[in-house]
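All protein chains but one are shown in place.
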Amino acid sequence: MIRVAIIGATGYTGAELVRILSRHPKVELVALTSRSYAGRPYYEVYPHLYKYIKLECEQLNINELVASADIIFTALPHGHSMDIAAEVVKQGKKLVDLGADFRLNSTEQYQEWYNVEHTQAELLSQAVYGLPELYRNNIAESTLVANPGCYPTTAILGLAPLIKNNLIDTNTIIIDSKSGASGAGRSVSLKTHFAEVNENFKAYGVATHRHTPEIEQELSNLAGNDVTISFTPHLVPMTRGMLSTIYGQLQEKIDSEQLNQLYQEHYADEYFVRVLPPGMLPQTKALASSNFCDIAVTSDPRTGRVIVLSAIDNLVKGASGQAVQNMNVIFGLDENTGLDVVGIYP
Amino acid sequence: MIRVAIIGATGYTGAELVRILSRHPKVELVALTSRSYAGRPYYEVYPHLYKYIKLECEQLNINELVASADIIFTALPHGHSMDIAAEVVKQGKKLVDLGADFRLNSTEQYQEWYNVEHTQAELLSQAVYGLPELYRNNIAESTLVANPGCYPTTAILGLAPLIKNNLIDTNTIIIDSKSGASGAGRSVSLKTHFAEVNENFKAYGVATHRHTPEIEQELSNLAGNDVTISFTPHLVPMTRGMLSTIYGQLQEKIDSEQLNQLYQEHYADEYFVRVLPPGMLPQTKALASSNFCDIAVTSDPRTGRVIVLSAIDNLVKGASGQAVQNMNVIFGLDENTGLDVVGIYP
Amino acid sequence: MIRVAIIGATGYTGAELVRILSRHPKVELVALTSRSYAGRPYYEVYPHLYKYIKLECEQLNINELVASADIIFTALPHGHSMDIAAEVVKQGKKLVDLGADFRLNSTEQYQEWYNVEHTQAELLSQAVYGLPELYRNNIAESTLVANPGCYPTTAILGLAPLIKNNLIDTNTIIIDSKSGASGAGRSVSLKTHFAEVNENFKAYGVATHRHTPEIEQELSNLAGNDVTISFTPHLVPMTRGMLSTIYGQLQEKIDSEQLNQLYQEHYADEYFVRVLPPGMLPQTKALASSNFCDIAVTSDPRTGRVIVLSAIDNLVKGASGQAVQNMNVIFGLDENTGLDVVGIYP
Partner (left out) sequence: MIRVAIIGATGYTGAELVRILSRHPKVELVALTSRSYAGRPYYEVYPHLYKYIKLECEQLNINELVASADIIFTALPHGHSMDIAAEVVKQGKKLVDLGADFRLNSTEQYQEWYNVEHTQAELLSQAVYGLPELYRNNIAESTLVANPGCYPTTAILGLAPLIKNNLIDTNTIIIDSKSGASGAGRSVSLKTHFAEVNENFKAYGVATHRHTPEIEQELSNLAGNDVTISFTPHLVPMTRGMLSTIYGQLQEKIDSEQLNQLYQEHYADEYFVRVLPPGMLPQTKALASSNFCDIAVTSDPRTGRVIVLSAIDNLVKGASGQAVQNMNVIFGLDENTGLDVVGIYP
């Protein structure tokens, strides 16, 4: 059994890790840390796990915790995983960081967008961007996996076939994204107060969201040149789910059927990417609680643009499910071990 | 492998059967019937199952279908399962009926509340009320299982310990129930039109709902005398989940702690009934998509009343999960085979 | 023009007062106080009022504020209106308190249920319970109006015709209430965090909610004897709206039609109570944003019980609309001045 410790286990991505791993046939949960709930049974914090999880929340003791586990998941605000990573590397264990500390290759970029100094710059070169569909082999050999952001997951998976095939003018990419409120986490805030979110729709972080450089970094890698994008996130009055609508100018004439065929082939071996057949469009409900990314692609001959729709459950493929997928890759398991579930519909 | 056919597979309870059984390790789905969608791939009707279910919807041919399966689930409006049951019995197969045709022992009651004649009265005596927590042994030996209604499941499980221990005045029972909209099924109707249900709360079927005689029948069985209840269902602006708030006059002084102890003991061996520890109350989100029934019980010394809260996912323990639990009992499997999942939270 | 000051203007009931009063033809808003937002334009806190409200939020200076206004509304947590009331009385102005400080006649009851000492006990005798349908004449002459709680408003209006006509056994009253999340106010809390409330339903405060003694006080007044009730509030995943389902044993045989007739007559002169015609049931959406209380009454011959459904918008008839109605009574205006709006549907 793989011994797993989760640091920051009482946020939503932490809880989702616990939910998934509690059913994972190769995993034993050994520690769940929480600053707010230390000393209390985990099921009091998350009642859906009553009778499933006997562990108590505990204070973080980095040294001991890393020693007790084979792999550590950090589900913390940015800035808090750097020192933990150092300890993990020192003890020769594995880390999947669900935060942002190791996603950007450049410490300058990190400091510019996150307003925090990166204290473990030398570890960045060891970190692998944890999108298995792109970096599976590197992940398998890595110690330190930077689990992607939720928005970037939809954007990169949605655009990769177009960019790799040089079909899209990378100067024209616009990513209009919509997310359920669980993406903002469990910390209380007026922005996620029920009566403020319910029956409401709005944009936020217009032209300033921190996932922008992460998307640009990975699209640039795919393109082989610098890619600058427009990215606008929106808040949807629902709990789970994320959908990105992506626009770009096509470099050549290609119709929807050909694009669908191209995507089908590109992702033919990917268990967790479902390129939908013509006539079907992604919807968040069709993958709620699952690790799928559902994609549809449309060519619009009137404008010469392509429109890609790319949807995930923000807490699963956008966070904890992808983290477990990365763990499976690291330990040589089937990638869908513990993740082979369909969405809850309706 | 148990060969399973589902008649009426494209309603919500049918789809939930497919979802659960698609992951059941001992089951092979052999047929999914649908009048509306015959000839179309099932995943077109339920996109969450894309890549999981290859079957097409088919027209019902009773004879052939029963022959092809070991067990048949009927997920049909009332009145439509009677003739199917006759064929199942004839061919010596098993039936779990998710509708109402075999729940009431009395054809008079059935005809009074459902306004339909019962054409298979002689089969009623063979039918077992499919609440495993009450009738496990009978179910194991039965051919014909009448899967309980969703409201009755909450009410009966919530009241059984009180009635069996003669703690409640059975003339004073009031059951105030609240259900998500998926309980009304997938047939379109103004009553389940999004803009009518969203941000709305209302009662319906006041003093006339068809689950009333079903609850009374089972409570009377438990009590050993005729029990008449008040039952009021309400529609909650959410998709899944059901919670009943049950009131009754206590026959003797007993405090909340003692009642909790009594319930804990009563359900100690039941996997799917979670009597919550003092301080926790049921909430539908804590069991969404799971087969649990969560119960809390409170004694109110000011009024001498007991208040029981009993919650389920109406599509799982209230329908398809319970149906699979019944199937597991019939075939001698562990009751939680294919059902051992926790809720999706948040 | 009536000069109005609102203390605690940035909670939801404060904002609802501002919304209603901004359109009231006889009112001039002179001051809006807020501890959290002092110095900021009110429209920054509540963007729906952009271009309608030019006032800034200000710190509370009791003396000056009372001097500047003819009537003061306090929309504060319990315990905070007592000293303000003293100043209002001293300066000979009027107060409508939307909190709980003057609702209970008995300081012992207040201290028992609210765990706070009442520092202005002598003012209690001057306070009038601000339910115009019961105490219109007293309100007209009063200085100090205790605006009712939201749950009590539904319960008292729903039960008054039965109790006044001695039709219900007052020992058997059960009030099962359901409220939208705005009733919990705008203060952030895990209990009102979007992802926790959405797609969730639960009870809270079982047998312990503070509106219990308020309901009992008013029902006892109506009955002329002590009335003890069971009251269970529930949280509905919606923003606005409240519905109470009320049960009791009838003292005599009387059918639904007769009860409806009785209610129609009882409330014939009340603008804001709509007794629905037979065949219609209250639903919260039908009165969202309006000051109506919609009521339906059913006799159940099977059990000898009556079931009353009583619905309001918790922020309007359950708080700020009723407060304005009280102001209208105090100043001799038509009761529906500024309140003559229909619900927003859908």
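Residue numbering begins at 1 within each chain, and the chains themselves are lettered A, B and C in the order written.
The working rule: a contact is a pair of C-beta atoms (placed from the backbone, for glycine too) under 8 Å apart; a residue touches a chain by one contact, two chains touch by 3 or more.
In this text the structure is predicted, and so the values were computed from the model without any measurement.
Asks: Touching the absent chain in the whole complex: find that residue among A:309, A:329 or A:342.
Replies: With A:309, A:329 or A:342 as choices, the missing chain is touched by A:309.
Asks: So which of A:34, A:74, A:239 or A:290 would be touching the chain we can't see?
Replies: A:239
Asks: For chain B, which residues touch the unseen chain?
Replies: 12, 180-182, 186, 188-190, 192-199, 237-239
Asks: By the contact definition given up top, give the residues of chain A that touch the hidden chain.
Replies: Missing-chain contacts on chain A: residues 172, 174, 176, 178, 180, 195-196, 198-204, 206-207, 228-230, 232, 234, 236-241, 243, 245, 247, 281-285, 288, 296, 298, 300, 302-303, 305, 307, 309, 311, 346.
Asks: For chain C, enumerate the residues touching the unshown chain of the complex.
Replies: Residues in contact with the chain left out: 12, 15, 19, 22-23, 44, 46-52, 182, 186, 198-199, 239-240, 274, 276, 280, 283, 285-290, 294, 340-346.
The working rule: only the chains that are shown with their structure count from here on.
Asks: Please compute the C-alpha centroid of chain B, do the same for chain C, then give the distance between them in whole Å.
Replies: 38
Asks: Distance from the CA centroid of chain A to that of chain C, rounded to the nearest Å?
Replies: Chain A and chain C have C-alpha centres separated by 45 Å.
Asks: Among the residues of chain C, which ones contact at least 2 other chains?
Replies: Chain C, residues with two or more chain partners: 180, 195-196, 198-199, 237-239.
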